[in-house]
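Excluded from the complex is one protein chain; the other protein chains are retained at their positions.
In this document, chain identifiers A, B, C and D correspond to the written order of the chains, with residue numbering beginning at 1 in each.
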Amino acid sequence: MSLEELAFIVLAAVALFTAVAALLVRELVHTILWIAVFFVDISAIYFLLEAPFLGVLQLGVYAGAVTVLLLFGVMLTRKRIFSREAVTGLDAVPLSLAVVTFIFVVTAVGQLPQSSETLSVYDPTLLSQNLFGTNGPWLLLLGLLMMGAVAGSIYLVREGRE
Amino acid sequence: MRRLEWGGWVSVAFSGAAMVVGVLIGVGEMVNPGTYTDVRYTWLHLAPAPGPFPNGFSLVVGTLVDPISALMLIVVTVVGFLVMLYSIGYMHQDRGLPRYYAELSLFLTAMSGLVLADNLLEFFVFWELVGVCSYFLIGFYYEKPSAASAAKEAFIVTRVGDIMFLLGIFLYFYNFALAGPAGSGGWAANGFLFVNGNQPYLLGHGLGGNSTLLTVAGIMILGGAAGKSAQFPLHVWLPDAMEGPTTVSALIHAATMVAAGVYLLAVASLFLGFTSTDQLAIVGIGGFTAFFAATMAVVHPDIKRVIAYSTISQLGYMVMAVGAGFAMVGLFHLFTHAFFKALLFLAAGSVIHAVGTQDLFKMGGLRKTMRLTAIAFAVGGLALAGIPPFAGFWSKDDILSAVYSQLGSHPAYWPFFLLAFAAVFLTAYYIFRAWFLAFSGDHPRDPSLGHAHEGPWTMQVPLVLLSALACGAGLLIFVPGFQSLLLSGAGATGIPPVYGTTDLLISAASVALGVSGIALAWVLWGNGRVYALPETSAAQPVRRLLLKRYYFKIGYDWIGAKGVYTIARAADFFDRFVIDGTVHGFERAFALVSNRLRRIQSGVVSDYAAYVVAGLIALFVILLIVAPYVVSRLGGG
Amino acid sequence: MIPLLSVIVATLAAGTVLTFLAGSRARWVALATTIVFLAEVAALFAAFPGWPGYNSALVPGFADGESYSWISIAWMHVNYTVGVDGISLVLILLTAVLQLATVVYSWEEQKRPAAYFGLVLLTCFGCFGVFIALDVLLFFLFWEAVLIPMFFLIGYWGGPQRRYAALKFFVYTHVASIVMLVGMLALVFYSGAASFDFSAIYASARGLSSVLQSFMFLALFFGFGVKFPIVPFHTWLPDAHVEAPTGGSVLLAGLLLKLGAYGLIRWAVELLPSGLHTMQPVLYVVAFVSIIWGSVLSLSQRDMKRLVAYSSINHMGIVLLAIALDSSLGLLAAVLLMFAHGIVSALLFMASGSVHHTFGTRDIPAVGGITPTTPTLSTLIMVGSLASLGLPALISFPAEFTALLATWNTLAYWVFVPLIILVVTAGFYLWMMQRMLFGPARGIPSTAHDVPWYEGAAMAILVAFTVLFGILPGLLVNVIMNSPIHGFPGT
Amino acid sequence: MDLSSFAGPFLPEILLLAGTLLIFLLDVLGIRRIEVTGAVAAGASALALLFVVADLGFAPLAFLANLSAGQVDVAIAPGATPLYAFTSLGLVFQGIFLTASFLVALASMSRPSNERGAPIFFGLLLLATLGMLLVTIASDLIFLLLSVEIVSISTYLLVAYTRKDVRSLEAAMKFYIIGALSTTLSFFGASLLYGAYGTTNLFAIRAVAGSVGYPVLVLLGYGFLIAGLAFKATLVPFHAWAVDVYDGAPTDVTAFLTGGSKKVGLFAIFLVFLGPVLFVAPGAGGSPFSGGTVNIGPVLQVTLAILAVLTMTVGNVLALLQKEMKRMLAYSSISQAGYMLIGIVIGTSPALTGATLQMFANVFMKTGVFLVVAGVTALGVGPLIDDWKGLGTRRPLLGVAFGLMLLSLAGVPLTLGFVSKFVLFSSAVEAQGYFVWLAVAGLLNSALSVFYYARVLKVMFFDRPEPDALPTGAVAGGSEPSLLAAGGLGYARATAIALIAVAVVAFGVYPQPVLGAISNAAQHFIHVGP
Partner (left out) sequence: MTALPLVGFVALSSALFAVGLFGILTRRNFILVLIAIEIAMNAAILNFVYFGAFSNGTAGLTGQAVAVVLIGFAATEVAVGLAIVLALNRVKGTINVAQANELKL
C-alpha cells in the first residue's frame, strides 16, 4: 500500500464520517462545523488528485463562502428553532433507498479497470486555457445564472415594504 | 251529419263502379278464359352483377287477371259494394263515419290489389295493407279498451303468419332459382316473383328443386294462410275481431280478407305446388279447424261470435279442400260462403242495430218485428248448414266429396275428414240455435231492449240481394261460363275439380246431419226459452272449456304478456345493471384508483424526493435488467 | 366546372356561422341555409352521374370528385378530397331532409335560439362532411365535428339528466372514434398508401394479408359500431336520446347512427374485403344480438323516446347484418334501411317530442286515448309506428324486404332471427299505440291541444318521404346502384 | 473575432439579455410600472421570435434572417466537439419558448400596475427564456445542463416572486428542493457518462454510443440523467412536485412553467437521448453485466416507453377526480408530457415531428388555459372547478376561448391539439411494430382525458351559477358585459387569450406551414444534428 493509497483511505473515511455526522448531529451549529471539515477534506482529495487549483477553489468557495452562508442561514432562522433539531433517526425507507442507489452505482465498479492507473497531471494554465477558451461558454452560462440568482435572491430576502 | 253521409255516398258510388268493373271482368273471364296482364312498374331493379344474382333481377308491380282472380274479384267487389251500401244505414249515427269510409275504401283497394297482384311480392304488400286496414277497422271504436286490444291482437297474430309467408316467399325463390326456367301457367308465366327483364325464369311446378325446401316452403305458406284465415292455432284473433262494426265483420272477417288465406293457398297449390307432406298438413289443419271452431260456436252467447266461429270453421273446409288438391273447389266454397256469411253478418248487424246488444240470451221473438231480417238470417243459416238448394250445399258437399275421393291416397286424411264431416252437424245446430234464440219466442228476454224494428232501406236492400245470392250462387255451378271459369282456373293442377259430381252418399249423409242439427236446435231452443245448465252437470266443465275457447286465448296472453314481458323486463334489468353497470364499474374503478393514487401527493416534499429516488432505482432496474431482457426477447429492436 | 360539393360545404359553413350570429332571426337564417342546401342537393341529384366536374382519374369510382392538397410533409400527405357516389348521395339527401325537418320542428325554440339553430346546422354540416369525405383525416375531422354540437345540444337543451347523458355520449363515442382512428392509421401506414386518400388506400390496402386486414377491420368495426350502436356498447344511446331535445334526438337517430353504418361501408367493407370475410361471423353474432336485444328491450320500455331509441338499436342491427352479408344486395338493403330508419325514427322522435310538449310526459302508461284530443298527432304516431314495423307502401318495407331477402340468400334459415323479431317489433309498437292512442282518455291535461303548425309541418315532410319512397323505392335504388366501387355498374 | 458574425446568430439571445438588463436598469431607476417592464419583456420576446422565425426560413421575413444556410444543420466534422450548434429543430423550439414567454409577458401586463415584483418577474422571465434558447443550441452535456439550470434557478425565484404568499413560497421551496436534487442527479449522471465516454460532447457520445466497454456505467449514467431531466419534463414518478408547484405558484408563472420550462426538459431529453436511441448495436441485446455490446438504443427506447405510458396514464387518472381547476390542469399537463415522450421513444423523424408539434400545440393550449385561469381568478372566481359554473354562458367569449383550448387539449378535430395528436400517433403507427401499442395507449389515454375536459365544459356551459357566486367581472352593476369587452381581464390578457384561441383554431385548420417547417427540422435533426 502506497502512501497515496493510505492517504486516500484516511481522507475517504473522514469524508464519509463528517458527511454522516453533519447530517446526524442535533445541534445545527455543529452541523456547520462538520460540513466545513467535510469541505476541507474534499479539498484535500483534490490535492491528492494533483488538482491544486480545484483544491484551492474548494477551500475558498465551499469551506469558506458556502459555510459562511449556511452559518448565516442558521443564525437568521435560529430564533424559531432554538431547540435542537429533532432527529428523525434512520428511517428505514429512505435509508434503504439510499443504500440501494449506492449498490447500483457500485455495481459499475465491476467493469472499471481494477488495476491502478497513472494519473494525468494538468498544469493550471492549461486548465485556464480550457476554461476560458474552448469551454468558455460554460463560464458565460454560469455568469448568467448567477446574475439571475443574485437579482432574485436579493429581491426575495429584502423586506418588502408594501 | 248530412255532410258525413255525403262522404259515405261517394264511397258507395265508387265501390259500385268497382263492382260493375269487377263483375264485367268476371263475365269476361267466363266468356274468354285466360290470363291477362297489364301495366308493370319496376319497383326495384338489381342490374346483373357478380354474386348470387349474376343476371340481376327486378321486383315489379303489375296487374294480372286470370280465372281465379276474376272469381275472387267478383266476391270482393260485390260484397264490398253491398256492405258499403248497408253501412250508410248501419253507421249513420257514428261520428267516425268519414274515417270508417276512408278505411273501408282503403281496404277494398288493398283487397282488389291483392286479388289482382301479379307476383307474390306484390301480393304480400297488399296482404299487409289489408291487414292494417283490418287493424284499423277492428279498432274502430278505439275508445273501448277491448276493441283496441283486439285490434292489436289481430295484427300480431296475423303478423306471425305474415312472417312465415315471407319466409315461404324466400324459400320458393331459392327453390326456383335452383330450378331455373321451366313450364308455364297463369301467375307463373308472368313472373312469380322475380323476372329477369321480361323473361320469366322462376316458374310454377318448379319441383326440380330440393323437396325438403319445398315442403318447408309449403308449410310456411300454410302458416301465412293460417294467420289471415284464422286457422288453428292462429285462430284466436278472429272472434275478438268482432269488436269492430258488424259491417266490417261481414266484409273483412267473413267474406274477403280472411278468405285471402285460402286464396293464397289456392294460388300456391295451383302455381307453386305442394308436396304430399304439405298437403297432409293443410288438410289436417283445415279439417281440424273446421271441427274445432264449430265446437266453440255451440255454446257461445254472442251472436257475432257464433258467426265468427262459423267463419273459422268454414275456412277450415276451404283449406282442407285446397290441401287435398282441389283448389277450385275450395275457391267455389269461398265464393258461396262469402255471400251467405256476409248475409248472416249483415242480418246479425241488423238485429244488433235494432236491439243494441249482441247477447243472444237477451234477445228473443224478433221475428215478429224484423221479418225480413229473420228470413235473411234463416236463408243464410240454411246455406251455411248445407241444405239444398242453398248455395252452401253445393260447395260444401263438393269439398266433402273431393276429400273423400282422395282418402285412398292418404290414409291419414281419414280422421280429418271425419272431423269435418261431424262439423256439418255442429254447424247446422249452432246456427239455428242462434236463430231460435234470436227470433223465436214471443218477446225479448231482456225487457229493456225495447221495440225493435227494421233498419232503413239501405240496410234492407243488401240483405235482399245477398239473400238472393245465398240462395242462388251455388247454382251458378250449372252455368257453363262459370264452369269453364273454374275449370280453366284449375287447369294447371292436373287434379280435376269435382264440382257438380258430388258423391250422392256423402251428400245424403251431410244433408241428413244438417237436418238433424237443425232439428236438435229446434228441440232445445225452438220455443224461445232458455234453460240453465245445472252447475253440477257433467257437461259444465265442457261448457266452460268451450266458453274459455280451450284456454288458447289465455295461454297466448300469458305467453305474450307474462312470458315475453318477463323476459323483456329481465333483459332491461340486465341492460341497466349489468351492461351499463359494467360501464359504471369502469368509471368507479377509475375513480377508486384515482382517489388512492391521489394520496401519494402528500404535500410533504421529502416524500416527493423519496419518489424521485425510488423512481431512479426503478429506472436502474429497468435499464439494467428489464429492458435488456425485453430487448433480447424482441430480437434487438 | 363548378365544384358543387365545395359550394355546399361553403354554404353550410357560412350558414352555420351566420346562424350563430343572427340572434333572434337565427331561425330564418337556418331555414334559408337549409333551403339553399336542399336546392344544391337537388342539383347534385340532377347532375348525377356525369356532373361536369366528374373526373374519374381524380377520385376513381366517385362522381364529382375534388381534391386539393392540405397537409403535405415527407411521410404524410393529407388532401381535401371529397366525392360522392350513390350511397353517399342518398345519405346526403337524408341529411338535407332531416335538417329541414329539424329546423321547422324547432321553429319556436326559445332557449338561446341562435346557438340552438347554429348547433343543429353544425351537426348536419358535420354529417354532410362525413358523407363526402374521401380522405382519412378529413373524414375523421367531420366525424368528430359532429360530436361537439351534439354534446352541447344534449347538454344544454336536454332533459333533467342531460349533463350525465351528454358526457356519456361524448366519452363513449369519442373512445370509439379513437379506436377507429388507430385502425385507419394502420390502414394507411401498413398498406403503404401514397396518401391518406380513399383511392390511394383502396389501391393498396385490399392486398394486405388477411390477418392484418382482420385486425384493422376489428378496430374500425368497434369504432363505427359504437355509433351504430352495437350491443353491448349501446347504453349511451337510450340515455342520449331520452335526454336530448327533440331536434337533437332527431339528428342523433336520423343521422348520427348512419354515420357508423356509412363509415363501416366506406372505410372498412370497401377497403378490407378479406378482413370482412374473416370477421363475418363476429359481425353476424353482433348483428343478431343487437337485433334481438334492441327489440326485446323496447318491449319493456315505458318512456316513448326510450322505446323508439331501443328500436333503433334493433333496426341498426339489421343494417349491420345486411352489411355483414358482403353481397351487393345486402349493401343495397343496408343503404335503403339507413335512409328509411333515418326518416322514420326522426318522425317518431318528433312525435314523442310533441307528446311531451302536449301532455307533459312521455310515459306511455300515463297518457291514453289521445286520439280525440290530438287527432293529427296520433295519426302521425300511427304512421310512424306502422312505418317502423315495416308496413308495405311505407318506406321501411322495401328496405327490410331487401335486407331479409339478402339475408336469406346468404344465411338461409338464420333469416328466422330478424323475421321473428319483426313480430316483436310489431308487438311493442302496437302496445304503444294501444296504450297511448286508443282506449278511454287518461292523463290528458286540460290545456292539451293538437300539435302546432310547425311541428305538424315538420312531421308532414317526413311522412311525405315515408310514403313517396315507400311506393317508389326505385327512385332511391337507382341512385344507390350508381356506386361503381361495389360493382354496381348503374342502371 | 468578428463580432457581427458571432453576434448575428445569437441575436435572439442577445435581445433577451438586453431586455433583462434593461428591466433591471429600469428597476434601479425606480421605473417599476408593470406596463413598462411588461412591454419591454413582451417586446424583446416578440422581436426575438421574429428573428427566429426568419432564421427558420419563413420567406416574408427573410430580410431579418441572421443564420445562413451554412450555419444551420451543419454536419459536424468527425472529432470536432463544439459546445453549441444551430439546428432547425432547435430553432423551432426557440420559437416555441419565445411564444410562451411572449404570451405570458403580454398577459401579465394586465396585472395591477403597481405590483412590486414586476421588474423581477419580467427580468427573470426573460432570463429563463434566454436559458431555454441556450438549451436549444446545446451540443454539449454540461452546456446543456447549465442552460437548464439557468431556467431552473430563474423559475425557482419566479415562483417565489410574490414574496408574501405562503402558498407560492411553499411551492418555491418544494420546487427548489426537488429541483436541486434533480440537478444533483443530472450532474452525477453526467459525471458517470463522462467517466464512461471520456467526453461530455453529445456528438462525440453519439458517435461511440454503443461501443463503450462499460455498459453498466453508461446505463447508470443515462438512468441518472433521465431522472434528472424527467424532473423538468414532469414525467411520472418524478412529477409529484409539479402539481403542488403549478397550484401554488402565481398562475401566470404556472402558465410559463407548463408552457415553457417543462418543454425544456423534454427538449433536453431529445438532445441527450436521440443519439443513443438511434444507435443499434450490430449484435443482439444481452445483459449489460455480462460485458460485450449492449443494444443501448432499444434498451433506452423500452425504458422511455414505460415512462411515457406511465406518465400519461397516471396523469390522466389523477386528473379525473380533481376538484380544483389548477391542479386538474396540472395533472393534465403531466399526462401531456407522456405523449411528447413518445416522439423520442420512437426516434424516427415523423415521431419527432409529432412530438414537436405536440409541444408547439401545448404552448398555446397550456399557456392559454393557465392565463385564462389567472384572469378568471382575478375576477374573483374560486379555485374549484365548480366555482366556474355558468361562466361559459355569462361570459360567452371567454367561455368559448377557454372551451376551444380544452377541446384542443382533449384532441378534438379542427383544433391544433387534434392535429398534433394526429401526427404524433400517426408517426407511431407509421413506425409499425410495437410502437403501434404506444399509439393505442396514447389514444386511450386521450379518450380518458376527455372525461375531465368535458366535465369542465359541462360545468361552464350547462350548470347554472349559484346566485351571486360569480361576479360578472367587468364593472360595477349587474348588467351583462358586452360580448367584446375585455371585462375585468384587462386588454393585454384578453389579447393574449384571443391570440391563443385564434391560433388554436387557425393552426388546427391549416397546419401546413408549421407542420412543414417542423417536419423539415426533424428530418435534419435525425440526420445532421447532435
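Rule of thumb we're sticking to: contacts are C-beta pairs under 8 Å (C-beta built on N, C-alpha and C of every residue); 3 or more make two chains touch, one makes a residue touch a chain.
Just so it is clear, the model here is predicted, and its values are computed rather than measured.
Listed by label, the shown chains that the missing chain touches in the whole complex are A, B, D. The chain that is not drawn here is touched, among residues D:153, D:365 or D:441, by D:153. On the side of chain A, the interface with the absent chain consists of residues 2-5, 8-9, 12, 15-16, 19-20, 22-23, 28, 31, 35, 38-39, 42, 45-46, 48-51, 53-54, 57-58, 61-62, 65-66, 69-70, 72-74, 76-77, 80-81, 85-86, 88, 90-91, 93-95, 97-99, 101-102, 105-106, 108-109, 112-122, 126-127, 130-131, 134-135, 138-139, 142, 145-146, 149-150, 152-154, 156-157, 159, using the contact rule stated above. Contact between chain B and the unshown chain involves residues 598-599, 601-606, 609-610, 613. For chain D, the residues touching the absent chain in the complete assembly are 142, 146, 149, 153, 156-157, 160, 163-167, 169-174, 176-177, 180-181, 183-184, 187-188, 190-192, 194-195, 198-200, 243-245, 247-248, 327.
Note that in this section only the chains that are shown with their structure count from here on.
For chain pairs B-D and A-D, the one joined by more C-beta pairs in contact is B-D. Separation between the centroids of chain B and chain D, computed from CA atoms only, is 76 Å.
One finds 32 Å separating the Cα centroids of chain A and chain D.
If you average the CA atoms of chain B and of chain C, the two centres end up 36 Å from each other.
Looking at chain B, residues 614, 616, 620, 624 sit in touch with two or more other chains. Counting only residues that touch two or more partner chains, chain A has 104, 107.
Residues 93-94, 97-98, 100-101, 104, 107 of chain A touch chain B in their complex.
Only residues 104-105, 107-108, 110-112, 134-135, 137-138, 141-142, 144-145, 147-149, 151-153, 155-156, 160, 162 of chain A touch chain D when the two sit together in their complex.
Of all residues in chain C, only 70-76, 137, 140-145, 147-148, 151-152, 155-156, 162-163, 166-167, 170-171, 174-175, 178-179, 181-182, 185-186, 188-190 touch chain D in the complex they form.
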